[in-house]
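Some chains omitted; the rest stay in position.
Per-chain numbering from 1; labels A, B and C assigned in written order.
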Amino acid sequence: MSELTARPSGRAPDALRALRFTRRFTKHAEGSVLVAMGDTQVLCTASVVDKVPPHKKGSGEGWVTAEYGMLPRSTHTRSDREAARGKQSGRTQEIQRLIGRSLRAVVDLKKLGERTLHIDCDVLQADGGTRCASICGAYVAVADAVSWLVREGALVETPLVDSVAAVSVGVYQGQPVLDLDYLEDSACDTDMNVVMTGSGGIVEVQGTAEGVAFSRTTLEALLDLATAGIAQISAEQVRTLGQP
Amino acid sequence: MSELTARPSGRAPDALRALRFTRRFTKHAEGSVLVAMGDTQVLCTASVVDKVPPHKKGSGEGWVTAEYGMLPRSTHTRSDREAARGKQSGRTQEIQRLIGRSLRAVVDLKKLGERTLHIDCDVLQADGGTRCASICGAYVAVADAVSWLVREGALVETPLVDSVAAVSVGVYQGQPVLDLDYLEDSACDTDMNVVMTGSGGIVEVQGTAEGVAFSRTTLEALLDLATAGIAQISAEQVRTLGQP
Amino acid sequence: MSELTARPSGRAPDALRALRFTRRFTKHAEGSVLVAMGDTQVLCTASVVDKVPPHKKGSGEGWVTAEYGMLPRSTHTRSDREAARGKQSGRTQEIQRLIGRSLRAVVDLKKLGERTLHIDCDVLQADGGTRCASICGAYVAVADAVSWLVREGALVETPLVDSVAAVSVGVYQGQPVLDLDYLEDSACDTDMNVVMTGSGGIVEVQGTAEGVAFSRTTLEALLDLATAGIAQISAEQVRTLGQP
């Protein structure tokens, strides 16, 4: 790729930020993971709740849902606390719906049985890509919560049919780059979030051009970058979960 | 494409539903368009408002924003009225943010000057694809509102830099199809909304697999279908706006 | 009546605006009527819902309720969307309570059985008299919904005991006039909404003098005008419903 554009971080266009999963970050949740993608840090918990939403009652199937929030000073300048304002922003709702769909794509709800996996993703520190980091961390938390269910004898086999991860890609100063940080995110024209399974299936593609429309060629280049990036993240998820 | 699968409507996989724009549907708004994509009918108005949101004050630039709603009985069974429930759902907010971004992609905010184009998309009758129909109709309403501004002497040249349209595509019974109606939408695995400009640039791609993840090949086939469909819609927008 | 005052529309003091009911305006609702009283256009739907509010549970009786809304740009200048503001205004609640009471006056709730007729009146275009138009249109929508229930075999006989209609009257430039449009409504001192049954019974009288108090003589003149106007509207409702 081009040597002309330097990313603010000095990373190569196809380089991920440092990725780290800290499992059992807090003690009460069945799954609790602090995920760091560079300076973005999200606490992801997966809670096992013994009831399901109305549309699943009596179905024998379970549910997976997610909520998302940013601590008021996770950002460069302080943002309003959504609980104090009395409502969640459209952005928050959009993100938590995305996290929920992404995780449901890899959970067999029949095998889960009539219970809910309630995911909470709370951003402690934001530096771009919080929704993607949330999905990556939520998967590890869900995997831990599912292992707990198996260990407790509540499930005989795992309802997880695959792993799932997400990454952002975008065009920064004319060049497609992987895993945007805040500086790149603020300056880039095209921004795309891609969610894929560990086996390479696409779960969600959300590409946006707030400024100038982009070409099919650009879209393809971004998808290539994302595919490679997600493969690396998936491998790290496997490695993390392989540890005791 | 495959002859094996019949669409409920009998349409060919790459066939749009009947598309009709009725301009000046109501008399107060600067732009007022009833758009029908098959049985989906959305009233789109564009209102010229002489103020801008705080982040644009004193900038000399304007703003384009959108709100979306469904009449309670636009759907098969009655839905709650959001005004009565006291809040807009996450889905509503997601859609109105999408409409706003899509229209901003074709409006030069500097040329618009310090005023707001406020778009309202209200679904009178729903049969799938309401967000795409909203974008298609909103563009025609905005074009009419902009012409009104020029006619009134408030603008010397149009701030529109392109047209914009949207269509849904999805995989129905294993086959990629264009412009899903409600029956297809409820039954399909993969659902994608594509927003493009009249000159073929991509503004937004939102593909979702709530069930099974999909392949890159499927993604490409869906994008091909959408590109062809949007070209037809763009042509119809031009034709409509060419009439007095 | 006096020849001195010309109404803005040129109508005679006792002349209604053009009245038109378009039945089956949308396809999902059991009753769906677009009513036009001059330039005021309201979409009235009647939905059959198979449950009743708590105070009717187990009573064997049904319920009739109504909700009302104005599309944000149904008015001369854009109004806030109530769903976005997060609450319905006092005016909206007052109107929807009035519509509900008016329709309940002509429905035998015992004969309706334990189900709800949920009326939605959404103003597409406003030019004065939206609450009266809503009541007139709602009656036609309810009649169609009731016919549907009979046709489906859910009811053996109609629970409708009469028809109901409404009209506004007021004093414009010293002269009592029938069916105020927006220009008259904004300028008039006394404003009265009258709801009556087809057989001439009074269901609701709401007369207001925000400016100067009015005399009993004026009240009588306004009631005479309203009685004659409602007789014409009732006849048109019968005519409309007589068509297939």
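The rule we apply is simple: a contact is a pair of C-beta atoms (placed from the backbone, for glycine too) under 8 Å apart; a residue touches a chain by one contact, two chains touch by 3 or more.
Please read these numbers as outputs of a predicted model, since none were measured by experiment.
Summary of assembly composition: all chains derive from one sequence, 3 are present in place, and the complete complex in the structure file consists of 6 copies.
Simple rule for what comes next: only the chains that are shown with their structure count from here on.
Contact topology of the protein chains: linear, an open path with no closing contact. In whole angstrom, the spacing between the mean C-alpha positions of chain A and chain B is 28. The distance from the centre of chain A to the centre of chain C, with each centre set as the mean of the Cα atoms, comes to 51 Å. Centroids of chain B and chain C (each the mean of its C-alpha atoms) stand 33 Å apart. Counting partner chains per residue, chain B has residues 87 touching two or more of them. The touching residues of chain A, counted against chain B in their complex, run 87, 90-91, 93-94, 96-97, 101, 104-105, 162, 192, 196-197, 199, 201-216, 218-219, 223, 227. For chain B in complex with chain C, the touching residues are 26-29, 32, 39, 41, 43, 45, 47, 49, 67, 69, 71-78, 81-84, 86-88, 92, 118, 120, 122, 124-126.
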